[in-house]
Structure formats: structure tokens, C-alpha cells
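Following this message is one structure expressed as C-alpha cells.
Note that this complex is displayed minus one protein chain, with the remaining chains in position.
Order of writing sets the chain letters: A and B. Residues in each chain are counted from 1.
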Amino acid sequence: MPTTKFSLDTADINNFTYDMSRCIKCKGCYWVEHTYQPGARFSTRCPSNVWNDFDSYGAFGKMRIGLAVAEGKLEWTPKLLEIIYSDPLCGACDVGCKRNLDLEIELSLEALRVKAVQDGAGPMPVHKKIADNIAKKHNVYGAAHENRKQWVTDDIKIEEKADLLYFVGCTASYGNKEIAQSTARILNASRTPFMLMPEEWCCGNTLQSVGMLDEARALAKRNIEMVKSTGAKRVLLSCAEGYRMWKVEYPKLLDIATADLGFEVIHLVEFADEALKNGSLKPVKPVNVRATYHDSCSISRLADPWTPYSGERGWMGMVNPRLKRRRGTQGLYAQPRNVINAIPGIDFVEMIRTRENAFCCGAGRGTKEAFPSLASSSAKHRLEEVKEIGAEVLVSACPWCKNNFAQAASDSGDSVKVMDFAELILASLDA
Amino acid sequence: MISKEELAGIVGAENVSNADTVLLKYSHDHSLVPAGRLEYVVWPTSSEQVGEVLKWANTKNIPVVPVSSQEHFNGGAVPRQGGIILDLSKMNRILEIDKDLKKTRFEAGVTWGQLTSELAKNGMRIIMPLLPHADRSVLTDNLEREVPTNTVYDYGEPMMAFEVVWPTGDVFRLGSASVDGYPDSMSKGGNPSGPGIDFYRFVQGAQGTMGVVTWTNLKIMFETKKDKVFFVPVEDLAYAQEFLYRILPRRVGQEVVLLNNTDLAAIIAEDFDAEYEKLRATLPPWTLILVVSGLVRRPDEKIAYEEKLLREVVKNEFRELHLSDALPGFPGLGNKVLSLLRNPWPAHLTYWKNRWLGASQSLFFIARPEMAPLYVDIVEAIAPRYGYPVADIGSYIQPIEHNRACQVEFTFFYDDKDTEAKARIAALYRDTAQALIGEGALFTRPYGELAPMVYERAANYVMALKRVKKLFDPNNIMNPGNLCF
Partner (left out) sequence: MAIVKEAYRALEAVVGAKYLSDDPAICEGYRSGPGGYEAGLGYERVMTRIPGAVIMPKTTEEVQQIVKICIRYMVPYVPYSTGFYGPRSHPHIDDALLVDLKRLNDFEFDEKHWYANVGSGFIYAQFQEECLKRGGYGVIGGGGAQASVIANLIGDGWSPLSHRIGLPHRRILGTEMVLPDGEILKTGSLAVGDDPFWGDGIGPDLRGILRGYTGLRGCLGIVTKMAVKVLPFQPERLEPTGISPDTALALPEKRVKWVNYIMPSKEEQVRAMYEIGKAEIAGAVTKVPLFWRAIAKAECKEEFWDLWLKETPESVANFHIVRVLLIGFTNEEQLEYDEKVFNDIMQELGGKPRRTKPSDESWIKNADSAGMWLMCGSYVSVDYVIETLGQATEHGQVYADLKKNYTPPLMPDHGDPGWFQSFELGYQGYSEFLIYWDQDEDTTGVDHFYLETSKMNINHRFYTSLIGPHQPMYLTGPKYGPNYHEWMLKIKDEFDPMWLCHPPVPFAHDEFVKRAPWMHKLEDWESPREFPYPQWLKEKMAAEVAAANAKK
């Protein structure tokens, strides 16, 4: 039987026609994995298909649509763009499919957006505005670049040179300064010297997520070069989206392996876990709350390191050389839980859907900007779960999650307090 | 006009009769349903003959009442619109007993007496309703969904694949007996479902209105090696029900029945006239009988683990219940009851329900077990209005499959020679049924005058049922006047 060459490059949707054509509509992408299936309530994991019930909004529908687009059988229309972009690309479908079938669902969805951009149909207008902001002001908000470091207060000690570089990201730099400040204070408290990027620009998450690969790639190159020029050995992020960009998407965009970046990418949850274990961080102050933790997609199921792949597919769909599938097993699941559980006084309670089965907040990867109602309904849906388990505080490790949850809670008049992981840790440290 | 010659041409002259004694015998039964009229009784000896008779009757628009048992208690076989009785009692062959496949195949005329004795010779048994008359057809009682006393199995339907002759005369095998050439086939007839649709459902509970079932496969099981019969005297029925809700889902017990003193006395009295009243007076108001059985392997250990749970539950949660392997004051009752539960009521004896006054009428329905005490209250409130003493009501509660439901049966005893009493019982029966229906009692087997009471509440079901019936029986020849047909 003839073989077909393919790679995991999302710039060519034809790389994924095999995956799209093998979707069996089992809907393992939509429902919480059966082992962890909690029953009548909180049983789903796809924000997109919960927001809109038609099959087309689930990965199984999008695989069929993707195939039709790849074959030129479906024209770009506003409805088609809505289907493709009303999706936080949270990876729940991908791990669901890889439970049994190992189809590259996440990459197929990304490739479909790249195809939309290539065909001149995508992204959504608001995404274009964000791209414009990034191009002109180096941040997603269009804020003045010179204000990027305004979050730094006098008490925070930042080195000129250090092995650890804290990449703050647009949101913590401009909107959620408390996250940047908390992160910096945690680093200070652990006596870990760190530096900032001399000229920090946007990580490019939105660009990559909406299919603007060229623009995202340019940022990746620039940012990696900048880190290399500082000599940093580790890049630390407090933003989940930024973490995924640095750890997964940059290597993907540049066709290199994560291991070949030349530096290590870590998230604050990993750092804190390490620091706890080596004794440099001591959470001694009781935090007397009943708290739960939301697994942000980009540090959990989307966080497996990247390895480039190109090869051939042949008989029975077997690939050569062997492909180590990214199944979301290497996410930062244990670390944040280790840390939170070490905080005295805390009454930690798990959500009903956790780890790879977590229900995305719905904000990420260009969704909140283009489809605020999806982001809002997803967050409210997740907050119902928080209420179900009786938690007072919802902790996440991403400013996108925090903002989205906080806004949803405020809109609904919920009393749930939303905190970033950094804030919680800081609260437990002796001042 | 019905031509005797034509019938004789199908089944042979010796198998057709319109002798007065014969017609009289088939015109009535033990129930309150008024006697009917019929023209002939026909005894086919093969499925083909059944098919020919039905084809003939369908062509001539002649009512056909299929009968397989020798004794009838519910009025379902009393002709309502004349016609012929199709008596399958001569089709009484036990065709197979297969111990590996745990099934038997037999014809419609095979009786409980016949089958249980044949199975016993093979070390096998069958799940049974409480004391079916030995001369009743096993096939009919299963088809009519008589509720077995066994509560432990996860499935309550012992019938497997069978053959039905449709009212048009077409001989049809359903389920996995539908394969070409059955039984000379790889398929052995274990599955009643299909082909295409679940035909077997249409003839269940149909009182012979949908077709004639000629033979069936039926589940059988190996005889128990050892049994232990437990008795629990019950004063508070609701409390006993809670106990059953607790233990039956834990799969304890082989046969489980709950009888009041009136019924239990009628069952266990040997010298009836001498013993009955005394038994009735001394038995507890209700008695829960629970048989724990050791099966073919390690019987003692099986009984031990079930008994352990029973004793723990009683000790820790139901302290007011007295669980014992003997009913105080009734020595040797365990063995007697066990024998009664595993055998049909002997043919040579008057049926247990009729021993007391000569006749009886039972009212039985499916219910949520927790509702049973309410139903008892209702019947006890109504009976005195008809001069029927509360103490004379026979009450029997049969838990079903882990106690997910139960069958409740009330029996009113009367002297069948006393026409006034009979009329009073008929009125009591009718009013009680109406009151029970109003409180959710589910009459899935609405015989006689119960049918209109039930069906008036099921308009859509009736409409669909009639449409299905018409497809199989376009001229409504099968036992017309029953159910909603």
C-alpha cells in the first residue's frame, strides 16, 4: 500500500486529513472521560459544544467540517468562522480522543484556523485588532509599551542578570499587576534572584491561537533571541498561556524540540513546588479558607513538550518513524496541588472535573475577545461546580482564568473569591 | 354456520366435539366472569393443525378461544362471543430437557404437574408462581406473566424463544427459534427477542387475543442441594417492607413470600376442616417466608453467607423482627412450606383458594412495595361495606426481583352456591379494584370487567394496541370481548 508523507505542521491542513477522516463520533472529546465521569451533572468538558449544542461545535463536528474545508467543499461564511473561532482550543477534546484513538484533534483545529487565515477569511475582526496592537505596541491591549513595567514596586528586588528570567506577559503587566507583584515577591521570598526581559513584548498567544502563524513566528524568534541574549537558563511564567507559548508553541512554530530551546521553561507552580521541597519557600501563615483549584488548560493538558515530526503514513494508518503522541499526560497536575496542600489552615477541596478533565474557563486563545458570551457562560458553568463543592476561593494559575472567573462571579453576584495561585502562595508566606 | 365436518377435516373427527357436557365444561370457570356460549371444542395435535384451524376461522370470521390449562381462575378462557374453543391440552409433549443449556422445550398443554415431575427426574427445577394448580399449563402461566416466588434473579422472564400461530394461520417462530429449520439448527432457541421487532411482547399478557403459542423454551435450574427456611412473624406490614427493601437487593433468599394468616392457613392446612380455623387464629397476622438455598456447589457456605447478612441486618437494624428457622408453635412447617413452594398444588385436591368455601375471587396487581400497606387498608375499609369480614380477606404479597416491585393479591372467599354472596363478592371485587386503581395499583393483567376500568385510563395505549392487534388479527377472531378488543 502506498505511503503518504506528512508532518505535524499546522500550516498545511492536509497534514491532518487522516485524523479528521478517522473521527468516529464517539464523543469522547465532549464528555468527561468515563472513569472520572461524575454523573448527571458536570459531565462535559467541551466549552464550545456546551455553549452551542449543535454537533458542529464539538470536535467531532469540526473534524467533518475541517475535512470539507480541506477538500474545498465548504465555503467560508460567517457561521463557519463562528464555529471555528468560538473555541478556546483548550485541548480537552485532544486528550479525550487520545484516550483511545490518538487522533491529532488539537492540531487539526489549529490547522483549520490557519487555513482560514490563509484563505483570507480569518481571523475574526477583533483578532485583527489585537494583532495590530501587538504589531504597534507589543501588547494585546494597545497600551503604551513604556508602561509595561509599571507593575514593579519599590519593595520588589529585580536583578540585572540572573539565571531565572520572569516573563510577565501582557495581562499581568497591564491588567493584573497583582499577579506579577505576587510572583516577584514569592521569588524574592525564596531568595531566588531573577531578572526581567530587557524589552518584554507580547508572547503572541492570540496570534498563534487564531492562525496567524507568520506573525506569531516572528514574535517567537524575537523573544527566544532576547532570552538567549540575557543568558538566562530558565524562563518562568505566571501566565498559563504564556507558558504554553514558550514551552510548546515556540518550538512548534520554529520546528524545533522544546528540549532544543536552549533554556528551560517553567511555570510558577513548578517553581513553588520545587521551592517547597528544597525548603526555600515556607508557607507558614495560615490561610483559613475552603479553596479549590482550577487546572488552566495551558499548563495542564496542553503542556506536553513539543517534538517536531515528519514521516510517512502507510498501511492501517501506521506511521514511520514512530511518533510519540502528546496526550496531555505531562501537564502540571501534581505541583499546584502539592503547594496548596502545604499551606496551613487551607481546606483544599477538589473540583468535580479535575486535571485533564477540567472544564476550561472559556477565555483563552482569542475566545473571550471574539465570543465574550462563550467565555462568560463557560466561566459561570465552572463556577456552578465551585459552588457545588462549597469552595469559598477559586484558585487558578493564569490571569486569563482569573479575570474571566472574577467577571463571571461579579456578573452573577457570586460570593466566590477568585485568586491567582501567586496571590494565594504569597498570602501564606511570612511577610 | 360452523361446519363440524370442516373442523374434523383439519383435526380429525375424534378431536372435535359439541357434546353438551363438553360445551358446559368450557363455558365457565372458577371466576366471577359469567358463563359464555360456544359451539365446538377442537383439540389440535400439531402446530400445523392450529394454523389450519385459525386460517379457517379467520376466513369465516369465527371466534376462537385458545385454552391450554385444565383449570381456569380468571375468566380469560370463558367465550364471550361464541365460536370455538381451541384446546391445546393434547399438545402436551416435553420436547427437550437440556441440562447444559439449562432449558426445556415443551408444548402448550404441558402442565405444572407434568413438567415439575419430569424435571425432578433430571435433577432440575423451575421458578414457579405460588402454588399453581397442577393441571394448569406452564406455558400459559408464563405467557400470562404469573409472578414467580423467586426474587433473586436479575431477570423475571423465564420464557425463551417460542412458536406462535398468528390469527391468520401463519405458523411463526420468534426469537432465536426463528432460524430456518429450527430445532435442527445451531441456534437452540435461547433468546426470545426479534427477529426485526419483539414479537414475543405482543402475545404476553394477551389472554389469547393475539395468537396461539404452541410451544416454548423455558429456563430451568439445577435443584438446590440444601435449603433453610426462615420465618418472620409480622405485625407491622410497613416495617416488614422496609426489611425487604433492605435485604432483597443484597440478593438474599431464593423464594420469598409474605402471606397473611388467612391465606397461609389455607395453604398449610392438611386436614382442612379440622385445622383451618385454628391455624388462622394462631398464625401471626402476616408471615414472611424466606428460603435460603445452597446450590450445586458448597451449599453450606452459600447458605452461611446469606444467613450472616440476614442476621446482621436483623440484629443491627430491625430488632423488632424475629427471624427464625421455625415459626413458633408450628413445628415442621419449614419442610412443608419448602415442598409447597417447589411444587404445584396437587390436582386431586380442591385448589387451596377454594378449600374453605368452595369458591374465591382474587384481585392481583403490581405495585411499589411501600404502597402495599395502603392497599391493605383500602381493601379492609371497603370489605365491611359489603358484609365481608376483614379477617376473611386472604392477602399475599409477592416481592419481585430485589423488591423493585411486588404483586399484591387479595382473595375473597365465598360459597359458590350462594348466589347472593356471589353477587356481593362481585360488587366488592369491582369497587375494590376501582379504589385501588385510583391509588396507583397497576393491573397489568386486567381480566374480565377489570379491563374497561384499566383501559379507560390508557387511551393512547389502547389506540396503539388496537392498531397492532388489527394487523395480526384483522377480523378480531381471537378470544374477542377480552381486554380492549
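Here is the rule we use: contacts are C-beta pairs under 8 Å (C-beta built on N, C-alpha and C of every residue); 3 or more make two chains touch, one makes a residue touch a chain.
Model, not experiment: these values are computed from the prediction.
When the whole complex is considered, the residue among B:106, B:429 or B:472 that touches the unshown chain is B:472.
Residue in contact with the omitted chain (choice from A:77, A:288, A:341 or A:373): A:77. Although one chain is not drawn, the whole complex shows that of B:34, B:249 or B:387 it is B:249 that touches it. Touching residues on chain B toward the chain that is not drawn are 100-103, 145, 153-157, 160, 166, 170, 172-176, 178-182, 184-191, 193-207, 209-210, 219, 221-222, 245, 249-252, 295-298, 301-302, 304-306, 308-309, 366, 368, 370, 402, 404-405, 437, 440, 442-446, 451, 454-455, 457-458, 460-461, 463-465, 467-472, 483-484.
Interface residues of chain A facing the missing partner chain: 1, 21-28, 30-40, 43, 53-58, 60-65, 67-68, 74-75, 77, 79-80, 83, 95-96, 98-102, 315-320, 322-323, 325, 327-329, 331, 333, 355-357.
Everything below uses one rule, namely that only the chains that are shown with their structure count from here on.
Centre-to-centre spacing of chain A and chain B amounts to 65 Å, using the average Cα coordinate of each chain.
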